[in-house]
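Below is one structure, written out as structure tokens, with a few remarks after it.
Shown here: the complex without one of its protein chains, the others still in place.
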Amino acid sequence: MKSVQIHFILNGKEVSAAVEPNQRAVDFLRDDLDLTGTKIGCGEGDCGACTILLNGKTTNSCLLLAAQFDGTSVITIEGLGSYGKLDALQQAFIDEGAVQCGFCTPGMLLSAKSLLDENPSPNRLEIMEAISGNLCRCTGYEKIANAIEKAAKK
Amino acid sequence: MPELSVVGKSVIRKDALDKVLGKTRYSADIKMEGMLYAKVLRSTVAHALVKKIDTEKAKKLPGVFAVLTANDVPGLNGHGIIFKDEPVLVIDKIRKIGDGLALVAAQTEEIACQALSLIEIEMEELPGVFNPVEAMQEDAPKVHGDSNILALRKIIRGDVEAAFAKADIIIENDYVTQMQEHAYIEPEAGIAYMEDDVIVIKASTQNTHFDCREIARNLAMPQSRIRMIQAPTGGGFGGKLDISVQIYLSLLTWKTRRPVKLVYSREESVITSSKRHPCIIHYRTAADSTGKLLAVDVNVVADTGAYSSYGPAPITRLAVHAAGPYEVPNVKIYAYTVYTNNPTAGAMRGFGVPQIAFAYEQQMDILAEKTGISPLEVRLRNTLKKGSKTSCGQKLVVENGIENTLLPAFEKIRIQSEHSKVSHKKRGIGMGSLYFGIGNTGQPNPAGAFLDVMEDGSAHLMVGAADIGQGSNTILAQIAAEELGLDFTDIKVTSADTGVTPDGGASSASRQTYISGNAVLKAAHVVKTMLLNELTEWKGLTQAEIVFKNKMVYMNGKETKITVADLIARRRGKGIMTIGHGWYNPTTIPLDEETGQGEPYEVYSFASHVAEVEVDTETGEVTVLRIAAAHDVGQAVNPVQVQGQIEGGTIMGVGYGIYEEIKTLKGNIRTPSFATYLIPTSLDIPKVDPIIVEERANTGPFGAKGLGEPPLVAPAAAIANAVANAIGVRIYSLPVTPEKIVQALAEKETQKIG
Partner (left out) sequence: MAKDNVAYLCEEGGAFDPPKYIWLFISLLSLSRGPEYRGNLPSFSDVLLLFQQKKLPVPVIEHSLAVAYTAMQFMLWLPVKIRGHMDLSLLVAASLLHDIERLQPNHASKGADFVCSRGYSSLAPLIGSHMDFAFKRGDVLTEAAILYLADKTCKGKQWVKLKERMAESINTYGNILEIQHRFAAAFAVRQAFVKTVDPRMISDETNFLWQIICEEEAYLGEM
């Protein structure tokens, strides 16, 4: 299998890499770049654990090919915040008790980020719609929505 | 009761930071140099005799490091929570779709998959049995041995026949509940490697010490040479108690001496993991005309699938709770656990009680209808209370009955209920109450804790309890911090690592707060005694009331200048190590084989849910508008975490009530993905109002009881009752789907005309 060259912006930095034509974007991130914050929950685009932002829009990276990153701007959870410099959403998730097992958390945060970038003061229904592609089995979504509301007010 | 400073506060949980940064390494995120990838060859038929497994071609494929079959299992080829009836790898008989036939470890996943396709299986298919009632017959195909009846739990008390003979009201109905899938978002995964002569396994699990014991038995190795570490786990809910990847990984790493990683796909996870027992329930209730319960006669057949997993335990718990949180002087409960060639049923949050609650709570509402009193009153009239005897003859040590939870939940819903604004949409309110025993039913289930307190006032807490997202690490640290006045953030918790921590038992049965909590308290107490002795030696005090709080020593309610760290340093300075250990096992009396009488639990929690639904009578669609969920937790160690458990469990219960069903056909799961097995999304949920009720348990750490499962027990029952209240017809099977409602309404119309 010949390798495909891609060139894109990842979490604000330029990246050049060679990928297999049939390699999934999520595997490229996790295996080649060791960015394991993006999770695989189902591999079929149903659970949202693999959510990334592609040109600002939420995308299931398990349904995307790595080759499709070429020429785009990608944000993964690693690009949202870092130790000592958390995004308001990340801090709100911590403060509001929105994290239990944490597996859905990266995807949730990115969906929330995409929402707030587009709509800085969403109402409750808009919040629930924005995260409707991210399944959570632990929290019942209530505190996640509370956290997003809180971050929106900042 | 002195005021608490750490327990009862919603401190920030310890692992939240790494989780929001995406830094937490779950099993599938762990990488090691030179690691191999494992794949499992699984059967695609439900019942067959295996004649030959030929792995020669697979072994020869370049990049393949090992191909293992049953012959490669050095020790016992069997595992299981109670009975070791599930083979590590199939020797001679396939009993369900998904049974492991062979293992491959290869350089890449692709090569491993290729190798699987080169393994040749020769088998003879057998007729399977897929219906538990059929399976109980003499002539049914046998899954194990010569009977498919794994267990019969009987609970007999009083004289049921006499009670039914003189009853004014008899209510008799059949209820059917479905197979539910845990659907944790993280599929099973793990990695194993050799470290000197020790096999180290890091995997997604709820019970490391059980895993270790199984591996030791299967590999014929001492437990001390197997180090089972719980990697951060993305949810369990009872589905990660059974062995999944652990033994496979141990075998492969031991054979290849290389690190080996195994990650399940979602489909593999659904097909292989255990499920909630589907049940067929025949329920008879006898009462007098005032609505007072006289007797219940319950017959349950539970399909446990191909392997026993938790064996008779879930259905035993079901039987113990079958009469509901009510005083019933005469009971006859027969609960069967039956093998079939269906997917295995085992532990799932609620462990049998959600199923029976769906039945007993609808019986109560029907009783209310027949007597002309309200559902609220019929429950209050019959509630278990202080001194009541349960179905097992145990005298309840509680202060209040269900009114403590039912009334606040009821008020919360009624006060804001409104008429539906659309004529073909009908609203209704329903309730579901329960009591729930904490810990394993009538069995020893201890937990231990080690505590090492350093002279600077920081501490290292080692507990076997696995944190699967519910936050046990955090609350156990809170308990230790409260007892010794240490700073919560200075306590580092290591959990669920057989190389470091003592056994904590499984994170199941809603038991960790109560049992591990007590173990931690005891360990902390050992150290506290040392510090009190130091205080006596140093300052000569004997009678003063000493409390350690916020790092300081308080005497008779007043803060002194002595810090807790002072005392620790002084003790250590004398060569006395401030380390503590403790373990706790609830006192129970096992259930009698014939009558089921005994004392199955040391402590119970009551809970009540009240739901408001809106039913579209044209489409049958049910919208759950609101659920008020009131739970007695004894003492909320961390209120935000308690709310999180209530909210999450309630939503899982809503899924159980109206959306979720694992559909099988001849043992084949037809719904193995999130596209076909629908769990609630953020748009499918009611507003949940969690209500924390605290009736302190004398025996719990700072009065705490347990909480993990009760929130899942009530919602389906409350929703079913609410639907009946809304549209006047009752649905007797789960889930309550639009199709069932439309059909029931149509039948009601036909009856009216006919």
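Each chain carries a letter (A and B) given by its place in the written order, and its residues are counted from 1.
We take it that contacts are C-beta pairs under 8 Å (C-beta built on N, C-alpha and C of every residue); 3 or more make two chains touch, one makes a residue touch a chain.
Keep in mind it's a predicted model, so treat the numbers as computed, not measured.
The chain not shown here is in contact, across the full complex, with B. Looking at B:P222, B:G372, B:G540 or B:G557, the residue that reaches the missing chain in the full complex is B:G372. Here the missing chain is touched by one residue of B:D288, B:E455 or B:D592, and it is B:D288.
Here one chain is not drawn; of B:R427, B:K705 or B:K740, the residue touching it is B:R427. Mapped onto chain B, contacts with the missing chain fall at residues 288-290, 292, 371-374, 376-377, 380-381, 400, 403, 407-408, 410-411, 414-419, 427, 429.
Simple rule for what comes next: only the chains that are shown with their structure count from here on.
Measuring from the averaged C-alpha position of chain A to that of chain B gives a distance of 30 Å.
Within the complex formed with chain B, the residues of chain A that make contact are 30, 34-44, 46-47, 49, 76-78, 80-83, 86, 90, 93-97, 99-106, 109, 127-129, 131-145.
Here chain B touches chain A in the complex through residues 10, 12-13, 15-17, 19-26, 28-29, 31, 182-187, 232-235, 237, 263, 265-266, 468-471, 640-641, 643-644, 647-652, 673-675, 679, 681-683, 685, 688, going by the rule given at the top.
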